[in-house]
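Only one protein chain is missing; all other protein chains are in place.
Up next is chain A:
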Amino acid sequence: MFTRKFFALALLTSSALLGAGAAHAEESITVASWGGVYQDAERAAFFEPAAKALGITIKEETLSGIVDVRLQVQSGAVTWDIAELGSSDCAQGAKEGLFETLDFTVINKDGFVPGSFSDHWVGSMFYSVVLAWNKAKYGANPPKNWADFWNVEKFPGTRSLHNSPGGPLELALIADGVEKDKIYPLDVDRAFKKMEEIKPAITVWWTSGAQTTQLLKDREVDMIAIWVSRAIAAQKAGAEVDFTFDQGELDYGCFVIPKGSKKKDLAMKALAQFTSPELQANIPQHIDYGPINIKAFDTGKIPPEKLPGLNSSPENTDKQFVYDAIWWGDHGGELQERWDDFLTQK
């Protein structure tokens, strides 16, 4: 008797749960990002407040780049409603038609500087690639700019650059004397010629952010072009590391809605939240990157003492150049191949 009652109760409860689940599924979206501390920061700064404001559930997954989005879209099995990508991936994917068109009547782009959004994607936050060095090695006379990075005689030591054409080629041009407002369109031949110069001095061509922190911590390299949050992570872990925003590369992440998302309208609303000044102003509390919506600086939520270390604060923005994602979207594929050939040749 008891068992039958229990069984019935269990059946009732589970069907109620299932029903609730089904009702709930209507109001959830799935966001894919880079995982790790980066996604932790996004969760705290964007996902949780947005979910609360919209009364929805935001499910999370991780991705490894544009290839994952491309696979979903091309196979017609789109399970992500929002994906975070690197800026040139956004530009390239837009060219390939992988994303839904964004509705800027829903998303307010007032605080976005030109180049940090397009019809198919919108920036998420600013990254910076900066010159960082081992303080113990260089003491009072550290390298100050990319020309110093390239100067192997005056600054002996091991070096590391990103294993990717986007970024290092710009740095090569700056080291070769190109003004930072005249980098684009890239003089590719000149850049590769300058790269040949530094190639023998590069100990590691790094591939992941976590790796760069480790390289500094283990003193495997003395000088590195590195994402600033990763350099700060090394500092926090006790590595004797310093860095400069001078001649840094201001790049950004971006959000897209993969083409074929079944909840594109809800995704659009979530994007409006993620990119709002209020949520953008949360970023510096969770990761050492800056808001891409510059109106975030007017919210009063960012403590003034954070500004000198913030890569997209007005004073630091002036020292850096902005990475031209659109240019890379047009040339990335072919240059990636040339880059790999460059590394392959002995």
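Definition applied: a contact is a pair of C-beta atoms (placed from the backbone, for glycine too) under 8 Å apart; a residue touches a chain by one contact, two chains touch by 3 or more; residues count from 1.
Please note the rule applied: contacts and distances are computed from a predicted model.
A.B. asks: Leaving aside the chains on screen, match the unshown one to its UniProt name from "Amidohydrolase family protein", "Stage III sporulation protein AD", "Electron transport complex protein rnfE" or "ABC transporter permease".
C.D. replies: "ABC transporter permease"
A.B. asks: With respect to the chain omitted from the figure, which of A:D40, A:D119, A:E196 or A:D218 is a touching residue?
C.D. replies: In the complete complex, the chain left out is touched by residue A:D218.
A.B. asks: Which residue, A:N108, A:T203, A:T244 or A:T299, contacts the hidden chain when the whole complex is considered?
C.D. replies: Here the residue in touch with the unshown chain is A:T203.
A.B. asks: Considering the whole complex, not just the chains shown, which residues of chain A touch the missing one?
C.D. replies: Touch with the absent chain occurs at residues 64-67, 70, 158, 163, 202-207, 218-220, 333, 336-337, 340-341, 343-346.
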